[in-house]
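Apart from one protein chain that is not included, each protein chain of the complex appears where it belongs.
What follows is chain A.
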Amino acid sequence: MMAMTENPAEEGRLGQSTAARITLASLSGIAAVFCLGIVTGVTAGFLEKGDLSVRAGTIGAVCFAIGLLLLWVAFRQVRAIFAEPMGKNTRRARLMMGVSVLVGVVFGVLMAVGEKGESPILSGADLSPTIAIILAIGALVIVPVLTWVWWRALDEHEAGAYSDGAVVALNFNLSVTAAWWVLARGGLMEPVEAMPVFMLTIVIWSAIWLWKRYF
């Protein structure tokens, strides 16, 4: 039995509330990672020196408490998203989105673990060959499979939003890559770098997709 709202006619633009929940969950999660990173730093310092100042200990304890609180906030938001009535395919699509986020986190951790020198996530620094092979297999196999299962579960409204974002992002990618390439050939720019264009393409795609989906 599905729950009734008190006044469905006055429900308004409920689509935004999920966007607000996703935004709050994301920001809480990022802030929690930041806080727990400070805790890790304080702990590492203690293990290295065998001593902990009152100030550092207080900062670590406060950051630990705030980090846990933020994780709880993020968890409540995600739980609220899944608590509303939804059909089988809608639930599957949201589940696949959650799985994709987890896979992305695992990829990020693997990249950080496999780094040689500075952070390789955006820098293009060398990775260990083993980690590189694992990540390449993930990009070539896991990501397409997840995307396909998610795509099959999407409703037509989200599929349209995703497609609109893809068209704009692809045209951006084509234009920028071509312009950069000819400018590089003319000696006016460095050779085309794939990662900045790739990242901007992803940002544009995601922004348009989320905008058309939730606003």
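Quick note on the criterion: contacts are C-beta pairs under 8 Å (C-beta built on N, C-alpha and C of every residue); 3 or more make two chains touch, one makes a residue touch a chain; residues count from 1.
Criterion: contacts and distances are computed from a predicted model.
Undergrad: Absent chain per UniProt: "Amino acid/amide ABC transporter membrane protein 1, HAAT family", "Transcriptional regulator", "Anti-sigma factor" or "Electron transfer flavoprotein subunit beta"?
TA: "Transcriptional regulator"
Undergrad: Just to verify: which one of A:F46, A:F172 or A:Y214 makes contact with the chain not shown?
TA: A:Y214
Undergrad: In the whole complex, not just what's shown, which of A:L27, A:L52, A:L68 or A:M86 touches the removed chain?
TA: Looking across A:L27, A:L52, A:L68 or A:M86, the contact with the absent chain belongs to A:M86.
Undergrad: Using the touch definition up top, pick the residue from A:D126, A:D155 or A:E193 that touches the left-out chain.
TA: Answering carefully, the residue with contact to the hidden chain is A:D155.
Undergrad: Taking the full complex into account, what residues of chain A touch the chain not shown?
TA: Missing-chain contacts on chain A: residues 2-5, 8-9, 11, 13-15, 18, 84-90, 93, 155-158, 160, 213-214.
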